[in-house]
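Note that one protein chain of the assembly has been removed; the remaining protein chains are unaltered in position.
Now for chain A:
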Amino acid sequence: MAHPSQLGFQDAASPVMEELLHFHDHALMVVLLISAFVLYIIVAMISTKLTNKYVLDSQEIEIIWTVLPAVILILIALPSLRILYLMDEINSPLLTIKAVGHQWYWSYEYTDYEDLGFDSYMIPTQDLLPGQFRLLEADHRMVIPVEAPIRVLVSADDVLHSWAVPSLGIKMDAVPGRLNQTAFIATRPGIFYGQCSEICGANHSFMPIVVEAVPLEHFENWSSRMLEDA
């Protein structure tokens, strides 16, 4: 999760998020350089002592400031498209989970082998155990095996929601009547928090997503226990 007054992204927990981090660094650097350059030009124009400031015609600079932005845009577009196609590559997920948004909780269904389904409600502030994160904790987490390709089918039961986990680099709209597919690999074990990202009513800010990546044996133990409890 993010710490207070954090400015940058959370550390990546999936390969796609790593790529996005690096691309963001690249695009931000381009933007910073252009902004610094423009700021310099503005200051120079305002503080000049020259009187003849109206140049009417110059072919060379016109060529430069047409070609150079086109080149810069290509330099941004190529990595961007690379990541876009990377995200759509054929992977063979080991596990398919359905994440369904309701007003105002998420429900997860693991139906590959057995019929496991449960709801995930936010833990209210007054019920938090000492040290738990306000508005982020849920009573049941979506547990997944670490380093396994996972497919998530996102949908909704009533209104639009959005299933987002920033450290995995995922955001997928939950549309009623539609199945949206996204996939990821958790590269390190841990707990990854996210929040509903599409306005869905009064408690839109109070339906968090918690993904817990654990080693495979732990995942098997957890799913057996959940099936018994159900």
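Going forward, a contact is a pair of C-beta atoms (placed from the backbone, for glycine too) under 8 Å apart; a residue touches a chain by one contact, two chains touch by 3 or more; residues count from 1.
Methods note: contacts and distances are computed from a predicted model.
Q: According to UniProt, what is the chain that's been left out of this complex called? Choose from "GATA amidotransferase", "Cytochrome c oxidase subunit 4", "Eukaryotic translation initiation factor 6" or "AP complex subunit sigma".
A: Per the UniProt record, that chain is "Cytochrome c oxidase subunit 4".
Q: Tell me which of A:S35, A:T111, A:T125 or A:Q181 is the one touching the absent chain.
A: The missing chain is touched by A:T125.
Q: For a quick check of understanding: of A:T51, A:T66 or A:S92, which residue touches the chain that isn't displayed?
A: For the chain that is not drawn, the touching residue is A:T51.
Q: Touching the absent chain: which residues on chain A qualify?
A: Answer for chain A: residues 1, 3, 6, 10-12, 51-54, 125-126, 128, 130-134, 167, 188, 190-191 touch the chain left out.
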